[in-house]
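First comes the structure, then the notes that go with it.
All protein chains but one are shown in place.
Coming up: chain A.
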């Protein structure tokens, strides 16, 4: 079976190379496409990239190779891609919210909205308010009441200052006029473990992190207007009437500025097909996430809106 796929890929590659056409898009893709993920293997964004790579078979004629370039809050990989040859063979898949925030808080020339071409959005990561399963807090209101009764006494965990979970949590605190001390951990996995071990009173972490941990954690609310498509049993701040900051992280594929428009369009179309494939949804379902497709223009508009929401929070962070 694997032989046959290899063979068909080889044949397809030869066939594509044989067709000498004037247009680049008709020629593209003829080599494997490197999809740079600026985070370590094993994270939420990485899971999306791996699923794209697996589900691309049959839609793109060449393999999609996931390249992890972690470091500097996702800017390391972005720096590598922004300077890559814009030929459609190097693209970046990143967590849009974290990427946007790190370009705002770090000293960098990269502008999340201007330095890249938006190809498409294929998923969505949302942060949520969680407590250990034995916590006395049964609802969001319990947390708010406890924080009001003892200002600054509660401890809350998140996956690193400046990330979208942190900014989302700060937005929740600021909008509800409460104070609590944050305890940053390195990444989502350690944050979840700390919360399970009751090292903090509550935490802001990806709602998908609940999948498989329902007996250790309780999600009180997801940080959005409406419920998450996959973790649909968790209520949303919007329906509870709790004010929040609309910070989330759309998983977006970016291409280096200057990539031919027809190549970007072809990739956009391919991603739309991949996102619609049942295999893609299945691969993601076990991780508690799912496909959320938006075309490049819509993804850009959504990210610009988020920038406006996040600007005051980021300013309070840097001061």
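Some points to look at:
Rule of thumb we're sticking to: a residue touches a chain if its C-beta (ideal position, glycine included) is under 8 Å from a C-beta of that chain, and two chains touch if they have at least 3 such contacts; residues count from 1.
We take it that contacts and distances are computed from a predicted model.
Only one of "Anti-sigma factor antagonist", "Rhamnose-binding protein", "Tripartite tricarboxylate transporter TctA family protein" or "Outer membrane protein beta-barrel domain-containing protein" fits the UniProt record of the hidden chain, and that name is "Tripartite tricarboxylate transporter TctA family protein". In the complete complex, the hidden chain is touched by one of A:84, A:183 or A:314, namely A:183. Only one of A:71, A:258 or A:312 touches the chain withheld from this view, namely A:71.
The omitted chain makes contact with just one of the residues A:104, A:143, A:200 or A:236: A:200.
Touch with the hidden chain on the side of chain A covers residues 2, 5-6, 40-42, 46-47, 50, 53-54, 65, 67, 69-73, 75-76, 79-80, 105-108, 155, 160-162, 181-186, 189-190, 192-194, 196-197, 199-200, 211-213, 215-216, 282-283, 286-287.
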